[in-house]
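Yeah, one chain of the complex is gone here, protein chain that is, but the others are all in their spots.
What follows is chain A.
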Amino acid sequence: MSVSGMSVSEGPEPYRGALWRQPVNPLVVVDDPEAVELTGPVFGSADVTDLDGDLTRQRPGAPLGERITLTGRVLDRAGCPVRGQLIEIWQANAAGRYAHRRDQHHAPLDPHFTGAGRCLTDDQGRYRFTTIRPGAYPWGDHSNAWRPAHIHFSLFGAAFTQRLVTQMYFPGDPLLPLDPILQSVGDDAARQRLVAAYDPELSTPDWALGYRWDIVLGGPSATRTEGGRR
């Protein structure tokens, strides 16, 4: 098995956590133009402060780790920007530990890093975070299982049907082909859409490395209008 790329002939074991939680019945398709889910919640400036997108400035001191700028655009399936919508992220610190009581990984907590942030997309659907690159961490899926470095993303679109919770990965990580969670995505092209690109243009000299990751929300919407919903 090759660990240099993401194409493997022999994948990891399937994601075990799913066994007793994954529904058995097929989803029931709702094709109702009046469905409430074709609209969705809205958020505004009261919900997000300007500093919430900078995870390196939430505590009195600076967190340890490799500072990164993470940006991209959020589009719908028609390629239109998703404007003014909420993006939330959470992640482990540089040592691979979450500021969560259930995470007892034997790695240090960073008193200067919480690992949660949020922002609203702008008129072009762009988002931007400043954070540190998270570390890999072990988990109990199988013996010696390590999650590749990743950042969890939560997104809202113009409709509740467009809700997306996912994880973003870093290019070139040797753990990618071994990770049952990433590999739970069926095809290689789709998996590649979860991997950010290093962008030298986005890097800031003497300050931060730049990564770019665009996100496309699926799902139908009732209100795909020019200028966004509000």
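The criterion applied here is as follows: a contact is a pair of C-beta atoms (placed from the backbone, for glycine too) under 8 Å apart; a residue touches a chain by one contact, two chains touch by 3 or more; residues count from 1.
Definition applied: contacts and distances are computed from a predicted model.
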Among "Heterotetrameric sarcosine oxidase gamma subunit", "Molybdopterin synthase catalytic subunit", "histidine kinase" or "Protocatechuate 3,4-dioxygenase subunit alpha", the omitted chain is listed in UniProt as "Protocatechuate 3,4-dioxygenase subunit alpha"
Residues of chain A touching the missing chain are 15, 17-25, 27-32, 34-49, 51-52, 58, 75, 77-79, 88-90, 92, 98-100, 102-103, 114-116, 152, 154, 160-161, 163-167, 181-182, 184-185, 189-191, 193-194, 214-220, 230
